[in-house]
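Yeah, one chain of the complex is gone here, protein chain that is, but the others are all in their spots.
Right after this comes chain A.
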Amino acid sequence: MTTAPTAEPGDAVRLTGLSRTYGSFTAVHPLDLAVPAGSFFALLGASGCGKTTTLRMIAGLEEPTTGTVALGGRDVTALPPYKRPVNTVFQNYALFPHLDIHENVAFGLRRRGIKSVAKQVAEMLELVQLGGLARRKPHQLSGGQQQRVAVARALINKPEVLLLDEPLGALDLKLRRQMQLELKRIQTEVGITFIHVTHDQEEAMTMADTVAVMNAGRVEQLGAPADLYENPGSTFVANFLGTSNLIEAEVTGTSGGDIQLVAAGQRLTLPAARCAAEVAAGGRVLAGIRPEKVALTHRDDEDSVAEGRNRVPGRIVDSSYIGVSTQYVIDSPVCPELEVFVPNVERDGRLVPGAPVVLHWNPAHTFGLDAAQDIDAGIDADAEEAAA
């Protein structure tokens, strides 16, 4: 057992003060993390934020600068990778090119001295639906098939923890969706703890029970996907997970469970329970609202909007039809670029660029963030990284 104060036997992985620096650059800041046994845990973050480094420290492929790694309550920080009960699905699969699929999958079993592997390998290949390809070499498989071999090769060892480093990164969208479901199915079937690294927020949300959002070497927020989406704790999370409209507002007072705000003369209401920042009258706060929670009404019909809703006037700048919904960009006094996604149920023909509109939403859907942070944090973090 570790001496970590909150060590629980139910944790498959427990990281305590784990950090890694390269020279003067800190790739991972001291990190405390507990992953419950049997859960599907996603590590989500933009490129270069330290996801792979964290994963490699758990696998033992990278030595931590400080801190400890405990697996199933046992401190393994000093153990080499081949003595740790974890297996990794590498970012680019790293299948052995000189061995066929059968031997690739059997590799771990053979190293542990298990002689009769045929049955287990066949079962595992069946599980990942590669039954007929056992005698092929890796280069004779498609990307998706190779990825499944990589999963099978790791999974067959029944590790305590399976580490997956962006295993779906190289696949096209359709195959990726399919593999996400398949991985989720396999995880449910075998009940092994998965730690899945990805920079695709949709992937993290659809697959994981718990998502840890990483930013620049730190875990910014951790929670169930819906919880993270509904109650982001920082502008980074609000912008990185989906899209958020963030409106800078002044606090005018509190009443009941609500905080009263005013932004560019517009009164807004924010549930105190959903505000991640300390507020005081006269202080500033960022009021956030998800684009799909906002309704759009033409200015002529303003009177039809129910009382008690948050409302903001604006003018349509741009609209794009994307099938399930129409996405509008609205110029408003409170914010020059508000986004609104309106489902294409009953389309109002007057809602075209240039039209004056009223945006309104249920105040309960508003969340509050500390105004003392970069309002654009997490927007296109990947794109910036790629350009750099």
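Some notes on this structure:
Everything that follows uses one rule, which is that a residue touches a chain if its C-beta (ideal position, glycine included) is under 8 Å from a C-beta of that chain, and two chains touch if they have at least 3 such contacts; residues count from 1.
Here, contacts and distances are computed from a predicted model.
The listed choices are "Phosphate regulon sensor protein PhoR", "1,2-phenylacetyl-CoA epoxidase subunit A", "Putrescine transport system permease protein potH (TC 3.A.1.11.2)" or "acetolactate synthase"; the UniProt protein name belonging to the chain that is not shown reads "Putrescine transport system permease protein potH (TC 3.A.1.11.2)". Considering the full assembly, A:Pro80 is the residue among A:Pro80, A:Gly132, A:Gly265 or A:Gly323 that touches the omitted chain.
The residue from A:Gly45, A:Pro64, A:Gly108 or A:Gly378 that touches the chain not shown here is A:Gly108.
Remark: the omitted chain is touched by one listed residue; of A:Ala59, A:Ile195, A:Leu268 or A:Val312 this is A:Ala59.
Take chain A: the residues that touch the chain left off the picture are 59-61, 80-83, 86-88, 90, 92, 94-98, 107-108, 111-112, 153-154, 157.
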